[in-house]
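One chain of protein is taken out of this complex; the other chains stay put.
Chains here go by letter, A and B, matching the order in which they are written, and residues are numbered from 1 within each.
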Amino acid sequence: MTTQTLPSANTSWLKQLPVISHLRMSSGLQRGMLVAGLVLSVLFFLCALFAPLIAPFDFAQSSDASGDFPRQAAPDAKFIWGTTATGYDVFSRTLYGAQTAIWVIVAAVVMSLFVGVLLGLISGYLGGWFDRIMVVLADAIYAFPSLLLAIVMSIVISQGQSSLFGGIMAAAISITVVFIPQYFRVVRAEVMRLKAEPFVESAQVIGASPWRVMFTHLLRNSTRTLPLIFTLNATEALLTLAGLGFLGFGIEPTAASEWGYDLNRAMSDATSGIWWTGLFPGLAIVLTVMGLTLVGESMNDLNDPRLRRFSRKKAKRITQSTQRGATQ
Amino acid sequence: MKHSSTDTRHPNDAPEQVLRIEGLNIDFVTDAGAIPAVRGVDLEVKAGEILAIVGESGSGKSVTARTALGILAENGAAHGGVYLNGKNMLTLHGAQLREVRGRDVAMVFQEPSTALNPVFTVGWQIMEGIRTHSKISKKEAKARAIEAMRQVGIPHPEQRVNYYPHQFSGGQKQRVVIAAALALKPRLIVADEPTTALDVTVQAEILSLLRELRAELGTAIVIITHNMGVVADIADRVVVMNQGQIVEQAPALELFERPQQDYTKSLLAAVPHLGRESASASLSERPHTDASVLVEAKGLGVHFPGRLGSAGFTAVKDVDLKIHAGEVYGLVGESGSGKTTIGRSIAGLNRITSGSLKVLGYEMAAFKERSFKPLREQIGFVFQDPAASFNPHLTVGECVAEPLAVHRELNPAQTRAKVSELLEAVQLPAGFAQRYPHELSGGQRQRASLARALALDPKLLIADEPTSALDVSVQAKVLELFRELQTELGFAALFVSHDLAVVDQLATWVGVLYRGNLVEEGLGSKVLAKPQHTYTQRLIASLPVPDPREQAQRRALIEELNQG
Partner (left out) sequence: MTITSPPGQETSPIAAPKAKNQGGGFLRYLITRFLLIIPTVFILITVVFFLMRVTGDPITAAMGGRLTPDQLAARIHEAGYDRPILVQYFEYLGQVFTGNLGRTLSDNRAVTEVLSTYGAATLELAINSVIVALLVGIPLGLVAAKFRDRYPDAILRILAILGYATPVFFAGLILKLVFGVWLGWLPISGRADWQTELELTGLQSPSGIYWLDALRSGNMEAFWNVTEHALLPALALGLLTGGVFLRLVRTNAIGTLGREYVEAGRSRGVSEFRLTTKHAYRPALIPIITVMGLQIAMLLGGAVLTETTFEWSGLGFKLAEYLTARDFVAVQGIVVLLAIIVAVTNFIVDVLAALIDPRVRY
């Protein structure tokens, strides 16, 4: 017994957009998770967008008209989240950190998406020696600790030190290289599965060219799960960026604000009980990653009709009323 | 085996009644609200009786029968009464329900390979049910499991009790599932399409096993099926369901001979009956032999290599066949016989590994996509699963127009006109061109699939089990359409199917494949009437016909064949 929920023709295109349509068909706990995720993600996005307007100071500002900022000062009225060992305002740096994060995420995910999907499509459909080499290469890279690979890449790209743009691109490219095998594997596996599907074979018996088969039939059907991978990889990009920053391979503190680097600086503060320098950038990472993950997971659940469940109790309750209605 | 004398029956219950269902309503709750699945079903099963519940997909037959075990999907809600030995299964919970399951009622599933857990031995799985219900030692449980396996006819049960499911063949796996159901000698077994996943020759064996078990143990059996032949073979009484309701309920003989309701009549009329309406009934010689030869295979062999050094699989061995222009060639065989592989080889979907195969004069042994491509417009292909053979992201019109897009240069208006013409030819409204494949029913999709295959007026059509995923009433209509179009357009066709009755209705010349070998070839009516090869004889004898009287005679014949 299959019950498909299909978008009927008269609903507006707005309601069919991925996130909005998901929100409309969610309910109960799932809706709660999706809404929580969306709120956190939007908050992150707004912070990044309006950081210059909200932040009271610049991210690398350690003095103003009234003189140098105090160092490692506890939160007070002026520095609501306190200051760091170098006298930067933690609140401002945390806000600006969202900007850096979003640049890196977008650059990394977009680059790896393009390269990974294309390689996966071609490799999976055409097969042969190209496919075999790609698979061994992708598997080798995939099995390798991604943080180590990102470290190696950032050494290659920037020798570990960098400006704002250079730093962001270095981090993004390092992360891209790590992610390409993931997109490659997912798309290739999907293409391999679809290749044996009758609708692809029916195009082959018609005599459609490989390009036509790949781009009219396979591309859209094999990228079904990509929104999910997109959100999950966005979070991984952010975590990798933070990891790089923590090991000192991020962006110079004067070039941009980066949460992982700030946490690195905060480690020694923690030993002496100074909590505010680490807590806030750390929480920023956690909440952003949680937000994106919740959105991705909820969308994944909602995309699969088999995964959507109603409790027995609820089913009983709903049908009881229809039963009563029927007998009355 | 004697009837058990320690029955604990409810004193108020009629002694012979095992299951009584009263006023059963079932709904499934989805986003779209509650969807009714079963409405007002009343039925009863007496001890030792075989009741068949028949219906097409979505009729609610399986959902109804599963309530006898208190099994219902989590988004389902059932109201009414399902009394098993007097206890209402709909109100039992937890431990009470578990106590009944397996001991008083057991279940046999459709797909034996998914009903057995691949990581435990079959013995473990049979013993588990035994040990859940009675406190006996492992050793004793094992002895009982071996006994149950012996009872269902598995050779060497002492050793094979320790085997894993993948070490058995499909039919034997189903025997194991039945053994597990029988282990505690329940008074009722619910068998949900127990033979649908099996080949007809194996089906015949499983049906006769069920019949024997009923005779020996007096177990009542509720068998759910869509196959009227199976009903005619095994059922004492029949319940016909449609759209969640019971249409008709009658003893088997009466139902087949004097159906009361229109729905039952149309259902019975749609079932292909072996030997009736044969396409070659009036012929005495192979027709079209003077026409040109479109496909010619000589010593054709197809071998699939195994992975990483494991042994490969030879799907087709040394097959010779010819298809003439305008001829419908029927290829019959069970799963693994190589019938699909031959069809796919002709369409260039897999390579041949030995011998010669000439398609429209092109030697497939030296296949190159580039040089074969111009010939592709002369070959149409219809796939088995209509749901999977359309790209879900393209409209039906775009899918049907794809051959035109590849081989012809037409402007959009010409394409549209051609598509509506094609849809009309397969009796679909032209407006369907704008719809997406999932908005069509299975039968409509298969019509559209036919339209796509015929878009370029091919000389040769390959139809790979085109109707086996469809309900019988839909199948009858699609077959009728196929016949009309073939007469009108005169294309040659290779019709591949596991169903001999269907093949005989469409094809004049029939080939029988067995494990990759073409064991017999001839006019359809001749092959059916006087099969030469023992395999063909068994195949024909195993196919149940939708007529209880005739089927009873045929059964005697199978037993004779199996002994001989």
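The rule is simple: a contact is a pair of C-beta atoms (placed from the backbone, for glycine too) under 8 Å apart; a residue touches a chain by one contact, two chains touch by 3 or more.
Keep in mind it's a predicted model, so treat the numbers as computed, not measured.
Among the residues B:86, B:336 or B:392, only B:336 touches the chain that is left out of the figure. Checked against the hidden chain, the listed residues A:97, A:167, A:207 or A:282 yield one contact partner: A:282. When the whole complex is considered, the residue among A:117, A:151, A:168 or A:218 that touches the unshown chain is A:151. Residue A:294 is the one among A:47, A:98 or A:294 that touches the chain missing from this view. Residue-level contact of subunit B with the missing chain is found at 69, 71, 98-103, 106-107, 109, 111, 114-121, 125, 128-129, 132-133, 156, 159-160, 163-164, 166-170, 172, 177, 180, 304, 307-310, 313, 315, 335-336, 340-341, 344, 350.
Contact between subunit A and the absent chain runs through residues 28-30, 32-33, 126-128, 136-137, 139-148, 151-153, 155-156, 159-160, 196, 235, 239, 242-243, 246-249, 260, 263-264, 266-267, 270-273, 275, 278-279, 282, 285-287, 289-290, 293-294, 297, 306, 309, 311.
As a convention for this text, only the chains that are shown with their structure count from here on.
One finds 46 Å separating the Cα centroids of subunit A and subunit B.
Residues of subunit A that touch subunit B in their complex: 1, 3-6, 25, 197-199, 201-209, 212, 216-217, 220-221, 308-312, 314-316, 318-320, 322-323. Across the interface of their complex, subunit A is touched by residues 25, 27-35, 37, 58, 63, 74-77, 79, 347-349, 373, 376-377, 379-381, 383-385, 388-394, 399, 402-403, 406-407, 438-439, 449, 452 of subunit B.
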